[in-house]
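After the structure tokens below, expect a handful of questions from me.
One chain of protein is taken out of this complex; the other chains stay put.
We call the chains A, B, C, D and E, going by the order they appear; numbering starts again at 1 in every chain.
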Amino acid sequence: MKLSARNRLPGTVKQIETGMVTAEVVIALDGGGEITSVITKKAVKDLGLTTGKKVYAVVKSTEVMVAVD
Amino acid sequence: MKLSARNRLPGTVKQIETGMVTAEVVIALDGGGEITSVITKKAVKDLGLTTGKKVYAVVKSTEVMVAVD
Amino acid sequence: MKLSARNRLPGTVKQIETGMVTAEVVIALDGGGEITSVITKKAVKDLGLTTGKKVYAVVKSTEVMVAVD
Amino acid sequence: MKLSARNRLPGTVKQIETGMVTAEVVIALDGGGEITSVITKKAVKDLGLTTGKKVYAVVKSTEVMVAVD
Amino acid sequence: MKLSARNRLPGTVKQIETGMVTAEVVIALDGGGEITSVITKKAVKDLGLTTGKKVYAVVKSTEVMVAVD
Partner (left out) sequence: MKLSARNRLPGTVKQIETGMVTAEVVIALDGGGEITSVITKKAVKDLGLTTGKKVYAVVKSTEVMVAVD
């Protein structure tokens, strides 16, 4: 499957915190730094996410803001 | 100003393509790879964005998806 | 690639209207009805989208609202 | 009330899973297939959502991605 | 139609800037201040938006960030 979303950053699952509906997945990016994702608990299970798994953080371009110091 | 959005990746503006309402800003991330942002033309002007400027890509955690190969 | 986004509706591209930065893609859903997507012009080109092409409309669950009459 | 969001798919509530803040609502679409929505627990209560209720899944066009096989 | 989106701020259309696909609508809020919305050009036409028209800015709660000074 090829997706229109422009942004796909490779990394490794560092931590998963699971709630009743959603889960927070912290991804250590291959390029350094971290990215936090909030997805459904069902998606975590469906993708078989566990600490150490290689994943991509995927973001639609219209969801990315820009900041300057 | 401190923001609730968990994700703030440092980089440099690589390219700006400006439309009538929106603009596409491509950011070369310090850690490697690129991230594309679509923001308003007004925001580009307001932040004084130009090629080579140091910026951050900022994303709310609920907008980040996870993918596996 | 397997994605955390829960929603993937099959359909056919009915119409593409291209701006300078973004493009509007109207998808006729296989189950009836239409869905409109706004993505970057670059994504339209990158996916090779043309009228009649089989595609999926993909939506993250946190982006779906519910309405009642 | 008439809304700018372009996408409104009719369906029936199939399942509701309620957390402490958010709730996951699975909607069986009239045209076939399902769509999952994550909204606040308060919205579920406010709209009186229950299994079997006729609803619409509503999505802003800028939140819809496109994928190809 | 009753919507799950928790936020509905009343105001008046102050300015509309129309591109090829999207349009920027600036709303002067009844409570003071402004809010800017980017929607499709088709939605502007469909809702009959013009300067001076009474409208609501509608935002899903998961799209609202919090900032502190």
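Here is the rule we go by: a residue touches a chain if its C-beta (ideal position, glycine included) is under 8 Å from a C-beta of that chain, and two chains touch if they have at least 3 such contacts.
Nothing here was measured: the structure is a model prediction, and the numbers come from that model.
Across the entire complex, contacts from the unshown chain go to A, B, D, E. Interface residues of chain B with the unshown chain, by the touch rule above, are 1-6, 37-40, 42-44, 46-47, 56, 58, 60-62.
Contact between chain A and the unshown chain involves residues 17-20, 22-24, 36, 38, 62-63, 65-69.
Residue positions on chain D in contact with the hidden chain: 1-5, 19-22, 40, 42, 60, 62, in rising order.
FYI, only the chains that are shown with their structure count from here on.
Distance between chain C and chain D, defined via averaged C-alpha coordinates, is recorded as 17 Å. Distance from the chain D centre to the chain E centre is 21 Å, each centre being the mean of its Cα atoms.
Within chain C, contacts with two or more other chains are made by residues 1-6, 19-20, 22, 24, 36-40, 42-43, 47, 56, 58, 60-63, 65-69.
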